[in-house]
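Omission of a single protein chain aside, the complex is shown with its protein chains in their original locations.
Each chain gets a letter, A and B, in the order it is written, and its residues are counted from 1.
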Amino acid sequence: MNGSPPIAGGSFRTAWRRLRRNPAAIGSAIVLFLILFACFPGAPLWVSHACHHGPDDQNIQGTVTENGHKVPVVANDGTPIGPGLRACYLLGADANGRDLFVRLLYGGRVSLEVGITSAVLCVLVALLLGILSAYAGGMTDSVISRFLDLIWSFPVYLLAVALATAFAVNGISIGPLHVASTSLAIPIVVISIVYIPYVARPIRGQVLTLRRMEFIEAAIASGYRPTRIMAVELLPNVASMALVFLTLIVATNILTEAALSFLGVGVPLLTPSWGNIIEQGYQTIVTAPWLTVAPGLAIMLTVVSLNVLGDALRDAFDPHARIRIRG
Amino acid sequence: MVRAVVGRILGLIAVLVAISVAVFVIFNVIPGGDPALRLAGRHPTQENIRQIRHDWGFDQPLYVQYADTMERLFIKHDLISYQDQTPVLPAIERGIPRTLSLAIGAAVIWLFFGILIGVLSGVYQGRWLDRVLTVLALAGVSIPIFWLGAVSLYLFTFKYHGSPLFAWIPAGGYVPLTQDPVGWATHLILPWLTLAIVSIGFYARVVRNSMLETKHQDYIRTARAKGLSPARVLTRHTLRTCLIPVITLFGLDFGAAVGGTVILIEPIFGLEGVGQYAQESVAHLDLPPLMALTLYGAFFVVIFNTLADLAYLWLDPRSRTA
Partner (left out) sequence: MTGGMRLLAVVATAAFAATGCASGSSTSGGSGGTAVNGGILQAGIPGNPDHLDPALSYTNEGWEILEATNNGLLTFKKAAGGAGAQVVPDIASAMPTVTDGGKTYTFHVRPGVKFSSPVNRDVRPSDFKFSIERLFRVDSGGVGFFTGIVGANQYAKTRKGGISGIVADDKKGTITFHLSKPDGTFDDYMATPFAFAMPVGTPDKDISTIPQWRIATGPYRITDYVPHQSITIRRNPTFRSWTPDTPNGHLDGIDVHIGVTPEQAVNETADGQLDWYFESVPPDRLTALKKQYPNQVFPFTRNNTTFFVMNERKYPFNKLAVRQAVNYAIDRNALVKIYGGQGTPTENILPPGFGAAYKPHHLYPHDIAKAKQLIQQAGVEGAAVTVWGHNTEPTPAAVQYLAGVLNQIGLKATVKTFDESVYWDTIASEKGDPQIAFNDWNEDYPEAQDWIDVMLNGEHIVNVGNNDISNTNVPAYNKLIDKAKAMPLGPARDAIWAKLDYLLMKNDAGWAPFMNRQWPKFVSSRLHGLVFNGTYFELFPSMWLSH
């Protein structure tokens, strides 16, 4: 192999050019932007201008006016009102008389926060472990690799559920750090842990390849300290891989949050997340299907946009598909 | 080679031991999942609770309890659930054929369609068919699997159940193959499709990317130069190399599916395989079946990871010299 690393800083510009010409990438970026807009600035705007119910306003005994009639938000047999063209309860209400559309918007904030934060954590830790273990080699590499193997061998959902359940009752208390059991930090931490090996392994593989290259050997020979080499020479060259993974892991984590909520150990009830809206709505899917269908569609839309974008990123950095799934 | 295999086996055992310890520790840390209370039932006297703790060994130090659980699981085979005191291993044995029926059937479907879509995408790279199939494939993997199962169950067995198109679809449950092959299939159609739809996308992408990579390789160009038709080139040469990453990915995926993802599908359809047993055991904080199931799951994951690694080494001649 020649002396220059396969993916250098210049490739970011080339990637951007390729990305700009990819209609799928542009489309998905626009959709993501719209979703972010709707959930963050859009949500309070809707509440203040369209209908004045917040996501937690319960209105069990309330009514809406349809065609001149007063229709109860929640009927006497507990069935909530369904979707309809109205400012309030656009997508209908849930069993507590809360506005589903508003909850979807605010729930999106939570799901996105959980997804993005846990993905950033995951990729950062994976970068750290991947670069460290590949660069240091020997014992360090062995220990880290075996530890990653352990996490990865644990069936994902069982591990996540086990951890989440363990933390759920009384929160986490490690020394000065105390996390309440209903805090969002718990699902965030749990979800970030389970996919670390998935990202760390390919990064480690990439760094192993890079390490053998002349420019690294030159840096070592020049007497640069290991931390400088890792930070300045290695890190930029795995940055593109990390970026691709980041996008894909956000997508995966949004799905994982939904799954954990469905199993009862995700975001706690009351504050909405897309996952916990499904968790509750699923039990009355027969009489109030919109409560299950709407958040699922929201998840799907967000995740497919992230996946299309991540895939386009991968194509843009690496059109000949040298970034493999296996490290 | 033998040394590598032995090394792997030792590694597998080490991982399983580590996982068993991790599960044990995690579940003994949880407050409120006190099995003595569960076993004591309502109105227990304090004496009652103390007695149960003693009889079941909960007053022993943790490492003794751990050793006892492992002994019951692997040697005496009489591990008992805290939730209802029924034996754990027969329940797992009963669940395995159901989970395998689900996983293997779905695997057949997702491999077939995954490869098909991937090849089409690769052949027509850049054209509209590629773009459309890409989005479809990615849409598939973007669906929350339990949601897909729940919604499809609702649509086909409740909302549109009257229509002759869907009336034959049963609303969950499982029929053993040996008892009624047709019933077995009809009960598994929706679960198969659910699991397949969320998996096809990965394979389509992998096949496509693999095809793109091999398309530009020298030996392909040589074959074309020699005058072989594109179709011939495709089937003879390209496809073979493309399938390598598919096989390795399948190894990882199948292990993960059988070991874990089924936990999200089986409860929706009431299949009562090991996935559902796992979901119930976690919900009940029932340590004995959970221990057995986690080890079973980890075993599958590690075995299939290993097989995938070995297949990769064996199939890809280039990696052998690397």
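Simple rule for what comes next: contacts are C-beta pairs under 8 Å (C-beta built on N, C-alpha and C of every residue); 3 or more make two chains touch, one makes a residue touch a chain.
The model shown is predicted, which means the values in this text are computed figures rather than measured ones.
Considering the full assembly, B:R94 is the residue among B:R8, B:R94 or B:K159 that touches the omitted chain.
Among A:V64, A:L150, A:A168 or A:V190, only A:A168 touches the chain left out of the display. Panel shows chain B; residues 31-34, 36-49, 51-52, 55, 83-87, 90-91, 94, 157-158, 171-173, 270, 272, 277, 280, 283-285 of it touch the chain omitted from the view. In the full complex, chain A touches the omitted chain through residues 56-58, 60-61, 74-79, 94-96, 168-169, 181-182, 264, 268-271, 280, 283-284, 286-288.
Keep this in mind: only the chains that are shown with their structure count from here on.
Distance from the chain A centre to the chain B centre is 22 Å, each centre being the mean of its Cα atoms.
Touching chain A in their complex are the following residues of chain B: 11, 14-15, 18-19, 22-23, 26-27, 29-32, 131, 134-135, 138-139, 141-148, 150-151, 154, 158-159, 201, 205-206, 209-210, 212-213, 216, 245, 248-249, 256, 259-261, 263-264, 278-279, 282-283, 285, 290, 293-294, 297-298, 301-302, 305, 312.
Note for the complex: chain A touches chain B at residues 23-24, 146, 149-150, 152-158, 161-163, 165-166, 169-170, 251, 255, 258-259, 262-264, 278, 282, 285-286, 289, 292-293, 296, 299-300, 303-304, 306-308, 311, 319-322, 324-326.
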